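Quick one: the structure is below, questions incoming.
Chains shown are a subset, placed as in the full complex.
We just call them A and B in the order they show up, numbering each chain from 1.
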Amino acid sequence: MKKIEAIIQPFKLEDVKEALKHAGVDGMTITEVRGHGRQKGHKEVYRGQEYNVDLLPKIKVEIVVPDGRLEETVKTLADAARTGKLGDGKIFVTAVEEAIRIRNSDRGEGAL
Amino acid sequence: MRLLVLALAVCLITFLMSAPAMAQAAGAPDSGAEKIAKLESALASAQSAGDNAWMLVSAALVLMMTGPGLALFYGGLVRTKNVLATMMQSFFLMALITVLWAIAGYSLAFSEGTPFLGGAKYLFLRGVGVEPNADYAATIPHQTFMMFQLMFAIITPALITGAFAERIKFSALVLFMCLWVLIVYIPLAHMVWGKGGFLNAYLGGRVACFDFAGGTVVHVSSGVSALVCALYLGKRHGYAHEPMKPHSVVLSVIGACLLWVGWFGFNAGSALAASGLATSAFVNTHFAAAAGALGWSAGEWFRNGKPSVLGAVSGAVAGLVAITPGSGFVKPMPALLIGLLAGLVCFYMVVVIKGKMGYDDSLDAFGVHGAGGTLGALLTGVFATNAINNALKRPDGHAVALGLADGHPGQILNQFWGVLIAWVLAGVGTWIILKVVDLILGVRVSREEEIEGLDLTQHGEEAYNYEG
């Protein structure tokens, strides 16, 4: 099994969710994160105190899929999340050794 | 001769004997009259103290409706990235309209002029001092009246901001609002409330339209303008696709509560005195708010199986809107009815009609203020009665029959004219102003700015920095 970890633009979440649903991917976990990268941040001023905000709000989407569905899922996700502008984000893939469904202790790909 | 002497003596004695009486009689009235005159002036001062106390509080309450009331109500309904911009729209108007009003607004609305616009008499508030202006309010300083009216001129444009929340350019908003107050609000206020205004039932208007606290001037005008704005600006990016849930219903509930409380100043303050009429308006206001909340909640309970909190507070606001024009004219039980109807009608407008029509009136300024205001203005024609408000007298001193309830069905037509004028002026005026502002500055932010949010792009701030 593989874990797909995508950092995307928050306003793309709805599109990504829909695309994944269409592609038959149901399980996912999302986290609100902030990211730093090539995309430049913005300036905020509070009573003369300037802050260069370079940690921008992003959404992290985590999906664990059977090896066989990896490529398709990555592609679906990336296509849906793409705007073509700096800051669109990254996808990282890591290996998952085991998955357990808490409800009934199912293990492996069947647990997804 | 003796007789003469005698007679004179008698006269003299008698006179002297009655003299004390005369002296007393002559003295008493004098000093009494003086005292009474003094009392009368002291009385005027005492009466003024009571009325002015109430009116200053009312003015403060109406300001509180805009900030923090409306700022919270609207601010809670938008997404996190736009909350400050939304609150700013209310707050900045508190500042902007004040200066406009001081310079020219009050004069154009309330000094005598044509039936459609006031004159230049009070420019820069010349002649607006602490002496009462008996035309408007005989027992309170003229400045108190001016200030109370200013608070209305602030909240009315602020109500419109609900329609173009989350997508208007701030600079455009500032220009739009200046023009809107000058071109739509002030003429309408003059027509309905100004001396010699076209619709002023009390001070020489041609059509006697009853609008106690601003059903047409405030709510129809802002609500209809909001609709035009929503249509002109178009939908928010992602509307009906992305979730646009209120970022904090808690803020909206606080705001709605403050609106409710502040509305006592708005409506009962419109009696311009701490009189029984103020009490009537206070009671009606409260009753309509309560019934409005129940009405909207009932609608939701029936339709969705559960009443929402946002629905309950929206219903209360709808009830408050609808009772505004009639608050000083109707009895308490009709006030309950007006509130209930407003709750149901505005619920239907916002939940059913808006969905069908498909315009994006982000915070339902039209669905609540436009619809509720129109409904209330017309129902005022039905329920207005001189048992509550007998200020309008026939030449023979009898109180004039007011609404259908007094056997004067024609009033409904009068009310209709008032509403119509407000619709047309607000609709056409707003459209033109939008066009002009759009040409000069552009009214809508870019797609990128809209996605990033108005707080950052228009004001360079974020509302919440919890992680700090």
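Note that in this section contacts are C-beta pairs under 8 Å (C-beta built on N, C-alpha and C of every residue); 3 or more make two chains touch, one makes a residue touch a chain.
From a predicted model like this one, the values you see are computed outputs, not experimental measurements.
The displayed labels stand for chain types whose copy numbers in the whole complex of this file are A x3, B x3.
Here is the rule we use: only the chains that are shown with their structure count from here on.
Separating the centre of subunit A from that of subunit B, both taken as means of CA atoms, is a distance of 50 Å. Subunit A makes touch with subunit B in their complex at residues 11, 14, 42-46, 53. If you check the complex, the residues on subunit B that touch subunit A are 238, 241-243, 451-452, 456, 460-462.
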